[in-house]
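Dropping a structure here in structure tokens format, bear with me for questions.
Here the complex is missing one protein chain, while the rest keep their positions.
Read from first to last, the chains carry the letters A and B; within each, the first residue is number 1.
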Amino acid sequence: MPLPAARDWRAASVHNPSMSAAPTIRVEGLWKVFGPHPQRLVGSPDADLSRSELRTRTGCTVAVKDVTFDVAAGEVFVVMGLSGSGKSTLVRCLTRLVDPTAGRVWLGGEDIVAVGSSRLRHLRRTKFSMVFQHFGLLPHRRVIDNIAYALEVNGAARDVRHARAHEVIALVGLQGYEQAFPEQLSGGMQQRVGLARALAVDPEVLFLDEPFSALDPLIRRDMQTEVRRLHRDLGKTMVFITHDLAEAMKLGDRVAIMRDGAIVQIGTPEEIIAHPVDDYVADFTRDIPASHVLSLGTIARPLATGEQAAEVALPAATIVRDATATILAADGPIRVVDGTTEKGVVGATDVLRLISGEHR
Amino acid sequence: MDIHPLSTRGACRRNARPLAGLPGLALIVLALAACGGGVNEAADTAASPAAEAPAAETETAAPEPTLPDCGDWGIAMHAWVGYTASAQVVAEVAKNVLGCTITQTTLDEAGTTYDAMEAGSVDVIIEDWGGGRWQEWVDRGAIGEAGLNGNVGLIGMYVPQWMCDANPDIADSANLNKYAEQFITPESGGKGAWYEGPPGYTTIGEKMIAANKLNYKVINTGSEAALIDLFTKAAKNETPALGYFYEPQNFLAKVQLCRINFPANDWTDAAEASGLTDYPETPLVKLATTTLLESGSPFATLVQNFSWTNADQNQVALDIESGMSPAEAAQKWIDANKDTVNGWLAGTGASVE
Partner (left out) sequence: MTSPADGRQRWLTLLGRRWVLIVLLVVVWWVLATLLRGIHTLSLSTATDTWFTALLRELTAVIRGNRTESPVFIYLFNPIRVGIEGFIDSIRAVISVPAPGNLIPLMGWLGTLAVIALIVYATSNLRTAALCTALLLGCLVLGMWTYTLDTLAMTLGAVALSLAIGLPLGVWAGLSDRVMAALRPGLDLAQILPTLVYLAPLALVFLIGVASATIATMVYSIPICIRITAHAIRSLRASPLEAATAMGSTRWQLLTKVQLPMARRTIILGINQTTLAALSFVVIAALIGAPGLGKPVVEALIIRDVGDGIVAGIAVVLLAIMLDRATTAAVVHTDEVLDMTEHQRRLRRIGLVVAGLATIAAIIASRYLMWAAVVPERLDIGEQVGRIAGTVVTWITTNLGFATTGLNEFITVTVLNPVEGILANAPWYLTVIMISVLAAIIGGRTAGLVAVCLLTAIVVIGLWNDTMITLAQVLLATVVVMVVGVVLGVLAGRSTRVERALKPLLDAGQTLPAFVYLVPVLALFGPTRFASIVCGVFYAAPVVVRVVADGVRGVPAEMVEAATSAGSTRTQIITKVQLPASRRSLMLGANQGLIFVLAVVVIGGFVGAGGLGYLVIVGQSKPELAGKGLAAGLAIVLLGIVLDRIAQSGGRSRPTGQDRWAPGH
């Protein structure tokens, strides 16, 4: 589909996030344990038991286990995991919909875990907002009043909040549906309302909890594109939860992979595909077409003896898929350059092997 | 494209208030009520109708304007037709001749009604069978006796007449065991079935069986309707049945029953009965709240004076059972017995012509 656009978006936002001066969100040693005496399990060796064993022994479930990460301003940070991996609990801890058992969540220099309830409400009304898997729209309110809800509970006057609601309605392409009720809209349109509602307060951070899982595949793709566009236009920091690795790869500047409540790997999509940290990660990156994620720089190899490199040179950041035609057309492995430095060569065999999956 | 066909661009608010006009309507109604007039004005000079049946009362004659104010009183209505007859006659005279406002409330006998009298929701029991079971309420000053009502009650155990015709000796309680086998039903566990009176009635069947060593088992019928049904069928189909009944009760005029005679009565308080002897003949009593008795209302006088015979009661009861409304039946009797009624009215200054 619209490849150039995708690449532009990717190119615009792939800074080196870890180098960013002040992270918007910093999560330190976050735990969430459900069950009796949850505190006891934090940091204890018992927490490493298997879930069923832990459950029979203590009656507890560790949903989030010692999670630490930073999210830079403007970054799209994706948390990916299978169901039951704790990702939904994690995002709820970040917004205090669920109170964490231990740990800190810094949001713009303020520890969310420690703030009082009225300050928390203020933050929720102004600083961050959330999009939900099942939309969470209020069925008894029209689209416009759904979108204006956060402004309403913050005490904004009716015309002020409606004016703002109309702005975001235009932003997500919902014009003409202002007076409809949620149940009159299709799922995709409902989630647009959810997005608009989250954007209405002009938050610094947007949390999206599997926002597209409940949608049909085609609509899901549209919505993913929509999120990319919004991110490009608005530059919001986003924490995006998904169980779909392809979606994670497509949207994330960085991806955190969760398993049994803990993060097993954090990295750019390319890092994760190229260097899966263990078999678990490798196992489900297998279905991702590596040529769509990996860049030439990652798969470049030194020129073999007796091999003749072609004249053609491509930048190391080029995605393999985009370089395929050039490589196949060249009369030998092409050269990969990063600025002026030569990173190695990539030949037709390398590309074919990558595409056929033998590379891993 | 993404919207359902049923959607509209409706401008209506979800919380539209369909009831917005109602407060206004309520105001109008209140205003109308305040200005009075209408059919009520016409009614003000007429006798007050009973709450239950305003339609029936609209054409009754106005009482003498010089009568002392009668007031607003309640008569307890009990289950049996005989009671209805007595109470209705008193109610009709009170309403139509004395101009009282009378509410008739159906209540269970005894305790229930005494409580209601203490609460002030009814004022009169026109026929009470219980020998002094009201004492507790009298002691508290809630209720007073208002004399005898002229009827004499007699409770007893009865069998359908055909049984006495076939076996004359059955009427003697000493021979009951001889016939016990005939009365066996699936209900009675191998003994004769002894159908006992309804809950509120004075019953000593258990004691009688024990004391006379009868081979019978008490079956609590629960309602008079059950007894009437039982005897009706027993008489019609010539099946055996032994059950509780009493007079005055106009049912006895329709279905012939034969009374079983126990040794002569020697008790008045059922609680102290030995069970060996028969039920007593009970002169039936009128009860009234002390409020009524001390009110000086002509209604109090009427209640205290009221007295008639078993035959009088049966006559009205029979009319009611054969389809007349109680009010019609009572009026018919009043019209036919003006002297008796005027006797009750002595001292009130009112009378019927």
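The rule we apply is simple: contacts are C-beta pairs under 8 Å (C-beta built on N, C-alpha and C of every residue); 3 or more make two chains touch, one makes a residue touch a chain.
Being a predicted model, the structure only gives us computed values, none of them experimental.
Set against the missing chain, the residues B:V81, B:I260 or B:V316 yield one that touches it, B:V81.
Although one chain is not drawn, the whole complex shows that of B:D72, B:E281 or B:E294 it is B:D72 that touches it. Counting over the whole complex, chain B has residues 6, 8, 10-12, 14, 16, 18-19, 21-22, 24-25, 28-29, 32-33, 37-40, 42-44, 46, 48-49, 51-56, 58, 72, 77, 79-81, 84, 101, 105-116, 118-119, 121, 133, 136, 140, 185-187, 189, 195, 199-200, 204, 206-207, 210, 218-230, 233, 271, 323 touching the chain that is not drawn.
One chain of the complex is left out; on chain A, the residues touching it are 52, 95, 97, 120-126, 129-130, 132-141, 149-150, 152-154, 181, 194, 197, 201.
Heads up, the rule we're going with is that only the chains that are shown with their structure count from here on.
For this pair, chain A with chain B, the centres built from the Cα atoms lie 83 Å apart.
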